[in-house]
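A single protein chain has been removed from this complex, and every other one stays in its place.
Then we have chain A:
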Amino acid sequence: MSLNKLTIAAARDALKKGDVTSVELTEACLSEIEGAGALNAFVHKTPEIALEQAKAADARLKSGDAPAMCGIPLGIKDLFCTKGVPSQAASNILEGFKPEYESTVTQNLWDAGAVMLGKLSMDEFAMGSSNETACYGPVVNPWKVDERQLTPGGSSGGSAAAVAADLCLAATGTDTGGSIRQPAAFTGIVGIKPTYGRVSRWGVVAFASSLDQAGPMTKSVRDAAIMLGTMCSHDPKDSTSADIPVPDFEAALTGDIRGKKIGIPKEYRLEGMPAEIEKLWEDGIAMLKDAGAEIVDISLPHTKYALPAYYVVAPAEASSNLARYDGVRYGHRAKLGAGEGIVDMYEKTRAEGFGPEVQRRVMIGTYVLSAGFYDAYYNRARKVRALIKRDFEEVFAQGVDAILTPATPSSAFGLGEMADADPVAMYLNDVFTVTVNLAGLPGISVPCGLDAKGLPLGLQLIGRPWEEGDLLNHAHVLETAAGFAAKPEKWW
């Protein structure tokens, strides 16, 4: 098997045994990346850094002091600030920006000996569900079943495509409303968004600060457990980072979920949901039941209001966070004509630098926060958010250990197919995932089958706050039972 196809777990074991070196793994990935230009996933490549880190990792492995992630080649979403390497959030407004600092998450990975292959495309400022808002042009899903090019999903579409196409062993993603879980489902990989506060947000370009969390996107649940453990830490530089110990998530993968209670929320059974998604969900329920779990019907009555609440709260926070892109401190500045002043500079810079979806969301956010509308929209949305969280708390109080839902309302759609649709139609992609961000809970997408066209479909498990280990164990059981082993056929 080509080395780039390895899982983190398999590579870790081979590295420890000395069967393979990190340099060999890294070179295998770099050569795959070179041949995968058609996917448009890697947008800033860092082969020199990668080989230097790989050599250091090999030395560390030899000395015997090597954590699990030592020597593992990774792709990094363009949203993470990486020192001296372009970190653009897939936006023209950050063109040329090279941070003078490293995000806490990537620093944790490098401290553990991981290797950076380069930066991965995404929707601009993580706003989108198809990767089509990226300033680099869309990423193409490695899954292809007809003449159409499909979206890998978004916003972490570059990460999803790169992992599914074996350009790297795993990648970082971020998730504000489903941006890890939806692309993971569209590409047949695993993606987990941890509990809000589990992973430091420091050095990650901010979209909606009360919702954003980073997480791993991997080829298996075990890999997600290994990589998440390295990404998590208490960080004094992020005031919302939780000061609680990070458990050994891999040790939680016992495969035993006997007696666990799995909630099936009736509100997620949408009208007009494709029969294939319905069947996948039923199959998943049966798998967990066969593994000895107890299945209970539950109700999360405010589910319907999660999307509208999200599309008030997230743009409101984005409009504040993106105010920093003013053409003064970093990135793009518009050329000014004679007599133009500072307001012209702001307005022209932001009009040139932000793409249409980002502009739309910043303006919506500005509107819902403006005098006279703050109560009607923003405060009301925050109240509804409190009710959505309460729905989950009540279900967990009834003894439910995890909740099983579909990850997405469809399989991957064609690039450009939503171009003429109303922006709201694109927002519906997040219908099963946003509730989890609004309630700050951990959620994981697990590939569970193919639809009739041959495209991957995923199921989502939602866990109790801070119980990522237990959630990963449920996901591990589901993954084992589903036995999803399909890979995209190489056409690129």
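Please note the rule applied: a contact is a pair of C-beta atoms (placed from the backbone, for glycine too) under 8 Å apart; a residue touches a chain by one contact, two chains touch by 3 or more; residues count from 1.
Assume contacts and distances are computed from a predicted model.
Only one chain is not pictured, and the protein name UniProt records for it, out of "Spermidine/putrescine import ATP-binding protein PotA", "Deoxyribose-phosphate aldolase", "Aspartyl/glutamyl-tRNA(Asn/Gln) amidotransferase subunit C" or "3-isopropylmalate dehydratase small subunit", is "Aspartyl/glutamyl-tRNA(Asn/Gln) amidotransferase subunit C".
Shown as candidates are A:440, A:456, A:469 or A:488; the residue that touches the absent chain is A:440.
For the options A:62, A:383 or A:490, the residue in contact with the chain missing from this view is A:383. For the options A:138, A:157 or A:197, the residue in contact with the chain missing from this view is A:197. The omitted chain makes contact with chain A at the following residues, 96-100, 195-197, 210-211, 236, 239-240, 242-243, 302, 304-305, 307-309, 311-312, 319, 323, 326-333, 336, 340-348, 350-351, 354, 359-360, 362-368, 370, 377, 379-387, 389, 422-424, 427, 438-440, 465.
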